[in-house]
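Everything on this sheet refers to the single structure shown next.
Only a single protein chain was left out; the remaining protein chains are all shown in position.
Order as written gives the chain letters A and B; numbering starts at 1 within each chain.
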Amino acid sequence: MSNTNGNGLPKIGFYVCHCGHNIASMVDVEEVQKFASTLPGVKISRDYKYMCSDPGQELIQKDIKELGLNRIVVASCSPLLHEHTFRVAAEKAGLNPYYFHMVNIRENVSWVHTDKSSATQKAKALTRAAIQRVFFHKPLEKKSVPVNPDVLIVGGGIAGITAALTIANAGKHVYLVEREPTIGGHMAMFDKTFPTLDCAACILTPKMSAVKSHPNITMWTYSEVEKVSGFVGNYKVNIKRKPRYVIEELCVGCMECIDACIYKEAKYPDEFNQKLSKRKPIYIPFPQATPQVVLFDPETCIDFKSHRCKKTCIEACDREAIDLKQVPEYKEINVGTVILTTGFKPYDAELSPQYGYGKYPNVYTSLEIERLVNASGPTSGEVVTKDGNKPKSVGIIHCVGSRDQKAHKWCSKVCCMYSLKLAHLIKEHTGAEVYNFYIDMRTPGKGYDEFYEKIMTEGVHFVRGRVSEVTDWALVPEEENKLTIRVEDTLIGVVRRVPVDMVVLAVGLEPRADAGDIRRMFNISCSNEGWFLERHPKLAPVSTFTDGIFIAGGCQGPKDIPDSVAQAGAAAAEVLSLICAGSIELEPNTASIIEKFCSGCKSCIPICPYSAISFNDGTQKAVINEALCKGCGTCVAACPSGSIIQNLFEDEQIFSEIDGLLKFADIELEEMEAEHA
Amino acid sequence: MKYIYYPGCSLKSTGKLYEESLLAVFDALDIKYEELNDWNCCGATAYMAVDEKKAFVLAARNIALAEEQLKDEAEVNIVAPCSACYMILLKTQKFLEENPEDMAVIKAALKESGLDYKAKAKIRHPLDVFLNDIGEQEIAKRITKPLKGIRVASYYGCQTVRPYSTFDDQRNPVTMDRLFKAAGAEIVDWSMKTRCCGASLTGTIQEVALPLSYIILHEAKKRRADVVTTACSLCQFNLECYQTNIDKKFKTDTKIDVIYFTQLLGLALGLEPKKLGINRLFAQPENLFRIIEGGKPVYV
Partner (left out) sequence: MDKKSVFAESFALDNAAKDIVEIRRRIKYESELDKGFRDKIAKSAHGEKLYGCIQCGTCSAACPVSHYMDYTPRKIIQMVREGFKEEVLTSSTVWLCASCYACSVECPKGIKITDVMYALKRESILGNYYPKKSPASILANNFFNQVLNNGRNSEGPLLIKMYLKTNPFMLFKNMALGFKLWVRGRISLKTEKIKDKKSLKRLLQSVEDKSNYKAKVHSPALKEASAV
């Protein structure tokens, strides 16, 4: 152990943290401290109640100065939380921060074990391994890279719109990419918003127009991200713009082509109206669609199917905006940061067959009712059953797909509130008796519980019980030709059969079906449920584990409009903070090639997940771009000639660490044998 | 492949006609089977109410016996036509798999009786065998008297698909519908398929049980069904034999043929009504005979 690594013989300072009772209740901290003091190279060994506190850090700094320490090991919590803290502390005392190493004896030891003596043994073993490891640590320098000030936002719902406007108003350029032909997302489909009952379109459409006309926003609708490469501050993104068969710059949205279509009647299910109405093969999703540009559906347009249409649409367009030969357009952009606002998907009500959705025509989902009550919806705002009559009684079933082990375990958070809103709107439109069947009413939020009270006083029925089934068989005459809801009124303790004309299923929110693909493309994580995972549930709610990628809105978990907007603002602030800093420091744990050993076999090149390795034809050796390297170690393990080394994970550091662990195992074995003897 | 046939108690008494029709259909479809030697009662619902571990050992003994009897076969398939037997055997396997301690007790006890419980046998319902081992197409090929114009309301009862079986949907099972569609019948769309008929209470608390049967029969008539087909001996007995009592109680006419699905399938396969135990029904399904060409009513 004569390696001096640039700053003399190792003089190690070891510090073990109690973390209040978090560690000390399961690990004999004093024993660990005493044990460390006996190890070679250890100059000082201490234990302290909170190492991360200011006095704890000062302890280390004082020792570095007074005792001339040149290696620091702290045994405490996860490096994710405090590695940065201690590195900074060491640096302030004049030590290169990479002479510091952290042992996690909280998440890896005290929190996961139940036997104190074994936990202490494990903590000692990890301590010995870390102390042996720092012998071989070297000083490293961080590299800094500039941040491209352009921003990509994926998803043009209310969260994406808010973030885009905030960033664009700060003078930065935003690319807003939306998959659908219009921005607006789910909010554009809603009629009113709770608890204020203001019209969703009235508050949303001004923002949509602002996005369209903002000089700092490039809005690409009907487009999808195909590929992402690079790293924080310097992402390269490939985007596919799907053909609308209409030249966006020429179309003014006069819709004369739609009138001229040879289909005189609309024939195909209108997606925006939840398939409750019909549209033509050439259409605009809804009156305030942004951009106001028509598009063709090649699945249903005769000309795409048979090439034998009279093309009356083309004749009708005097701006010559229709181009039936349009092909996808591919864009490549460079951005420094990304915000994902890809939203959610409503639960598929057919997966809960006991409620009869898809079987009985008068069973609707909540989103369908939103369209039904909307003036621009399929019935121009008339709430009617499929046979055209106003319902006399309507049952709203809460928690469809939520709080259910067979569907989703989570509470979807917004359904209680939107059910109250729909109850109000349905009663207002039809005067029907409206029943809410709920498990628990969840109305926390500003003005929310007051809204609940308002709806109660309007005379809406509230029956506490989860509906077991919706059926069409009648037991008594009043149930003939009705849908019967069977439920236990749990507050009374009696089973009831409630016949209604219309059933509304308050479907929950779930991750989009392709959330997994997006996750992989942007190299972020998902929770078990499939929501995009935030870096920290409380303290970093819009950050991800990949630097420079942020999340906001329904893609992160169920939330209502105010929460989505708040998150979008937070994500915009995070992005602006990076852009304003101008540059960011990269961790120096990158890999590099020892040229003289490299045989030029190229096996490292295809396996690098960050495309950081290239081949130098002149020298016939591999070259690693340090700015692209994320320090994953894949190439290091794969190199057949052992010619790739990685900072902070050099062979001798790792082997010495393992040796430390194994030595401990040897001691344990000896002790056991001695006991048996 | 050879199957072990585990009849259970009721297929030897009230469900005699289920056994007769099932085995006749097995023969007609060239399904090879052996009856389980010296089988015992599965324990059914009543045993579970008194002593759980003993209920499990009763079921496990049968599985062990089957594994012994077919020890030379690559895999052991036990066909349990009675839905209570079927459910209990599945439940036992599942429970013991999840509770190794109980598994050890049961295994050891069986060992003392010279039996080795390997827990490997597959528990199969005849519907599962017909649809997944034989297949609709193969069955359709053998139909000689298509059920043309017959409206079939398939009725599974509670324990056939609930709660452990995986061969069909627990809320809206369709295997019987597929089977009879293949046989040329019209399928009645109704929501009674798995609604309890109350059979386990008819013997004990009849006031509660009769309305349950009434709801099912009433709905079948309302949906213009010609026949209700069942897969459970308690359901068949309950829905057929109490029709007079029900009509008296509810002052209605619920007269409808309630027969085993194997009986209807057998008729479509052209088998002799007598071989299918049709003669053991309370009322002859004359409606069906009239429609199935060539079939003649058989009276007791």
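Here is the rule we use: contacts are C-beta pairs under 8 Å (C-beta built on N, C-alpha and C of every residue); 3 or more make two chains touch, one makes a residue touch a chain.
Given the structure is predicted, the values throughout are model-derived calculations rather than measurements.
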{"item": "Left-out chain, listing which of the shown chains it touches", "value": "A, B"}
{"item": "Hidden partner chain, touching residue among A:488, A:547, A:587 or A:659", "value": "A:488"}
{"item": "Per the touch definition above, residue among A:38, A:114, A:405 or A:481 touching the missing chain", "value": "A:405"}
{"item": "For chain B, the residues touching the chain missing from this view", "value": "9-10, 12-17, 38-41, 43-54, 57-58, 61, 95, 99, 102, 105-106, 108-110, 112-114, 158-159, 162-163, 170-171, 194-196, 198-201, 203-205, 208-209, 212, 237, 241-242, 279-282, 300"}
{"item": "Hidden partner interface residues of chain A, rising order", "value": "354, 399, 403-406, 439-440, 464-469, 486-490, 493-495"}
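By our rule, only the chains that are shown with their structure count from here on.
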{"item": "Where chain A and chain B are represented by their mean Cα positions, the distance between them in whole Å", "value": "49"}
{"item": "Chain A-touching residues of chain B, taken from the complex the two chains share", "value": "169, 171-172, 190-192, 215, 219, 222"}
{"item": "Chain A - residues contacting chain B, complex", "value": "353-354, 469, 471-473, 475"}
